[in-house]
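Every protein chain except one is present and positioned as in the full complex.
Moving on, here comes chain A:
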Amino acid sequence: MTTVAVKPATMAQALTRALRDAMAADPSVHVMGEDVGTLGGVFRVTDGLAKEFGEDRCTDTPLAEAGILGTAVGMAMYGLRPVVEMQFDAFAYPSFEQLISHVARMRNRTRGKMPLPITIRVPYGGGIGGVEHHSDSSEAYYMATPGLHVVTPATVPDAYGLLRAAIASDDPVVFLEPKRLYWSKDAWNPDDPQTVEPIGRAVVRRSGRSATLITYGPSVPVCLEAAEAARAEGWDLEVVDLRSLVPFDDETVCASVRRTGRAVVVHESGGFGGPGGEIAARVTERCFHHLEAPVLRVAGFDIPYPPPMLERHHLPGVDRILDAVARLQWEAES
């Protein structure tokens, strides 16, 4: 058995590697979007792809998101496998008609004759000091649209594995990339990338017995930090990283909640009409008799995403998570 040197790599590097490997493995994979070619994307995720595979495979498009996704639909109709980059979460909104009326339902309305294997990469979430329209958490819109997969990695290996799976999927996948984790590092060997992760499986990032933090994407590291801090309070928190919002892994989530009896859902997206409401309902419907307390949510406030100078008050942080944990009716146990 040989030992491979495992060096730290960033999530952005893992994403680049996933795109590159997918393009090398399958000539039908085409990357397209604003600034993805010569520049390599504003986050440099497509760095080097145009040089290596040519402009036909990694294309700078005109600046028009509906056109980008709409032409990707036509390319997929002709047998290509487009990987579309939306430059920022809020800039994806012009493409919603194409997404909702065509991408999400073409397989269904053609009875499986015309699947659209399109991956839509969307940098999302806050915490990077972005000005207005650069920090939205738009996942609830995508989750509410039947026909889409919605996936978001929280670790460097998952970024690689899930993006490969998304591109390989015969269904459209909205691949949400947590902006503030682009430069996060994990031990990951790019010369020996992890196997492709199946879409739809959550993972327990930290085992614990007291309560379950159910979270995803940019909030995973925050929850892990909160779990460490909670030890001082005597709580042993479990952290479940959903990785995939659609399909939703009820099995892993509910197994955890049944073990711990308490749950808090944590995300940056607003609470009202946000993913946490659906998750809390699913957990309650399935685990009611195992619950010692109502499922709580720690979410962004129901306000337009605040300016960078104030965003720290908006984003769920360790203290807010611990406050929620404290409200899980522990007195019932004593």
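We adopt the following convention: contacts are C-beta pairs under 8 Å (C-beta built on N, C-alpha and C of every residue); 3 or more make two chains touch, one makes a residue touch a chain; residues count from 1.
We take it that contacts and distances are computed from a predicted model.
Of the candidates "ATP synthase subunit b", "Pyruvate dehydrogenase E1 component subunit alpha", "Metalloprotease" or "ABC transporter permease", the chain left out of this view carries the UniProt protein name "Pyruvate dehydrogenase E1 component subunit alpha". The chain omitted from view is touched by exactly one of A:Val151, A:Val246 or A:Leu322, namely A:Val246. Here the missing chain is touched by one residue of A:Gly41, A:Gly126 or A:Gly147, and it is A:Gly147. Residue A:Thr59 is the one among A:Thr59, A:Gln87 or A:Ser184 that touches the chain not shown. Among A:Val29, A:Val45 or A:Val73, the one in contact with the hidden chain is A:Val73. Only one of A:Asp21, A:Asp171, A:Glu197 or A:Asp241 touches the chain withheld from this view, namely A:Asp171. The chain not displayed touches chain A at residues 30, 54-56, 59, 61-62, 64, 66-67, 69-80, 94, 97-98, 101-102, 106-115, 146-147, 149, 169-171, 246-248, 250.
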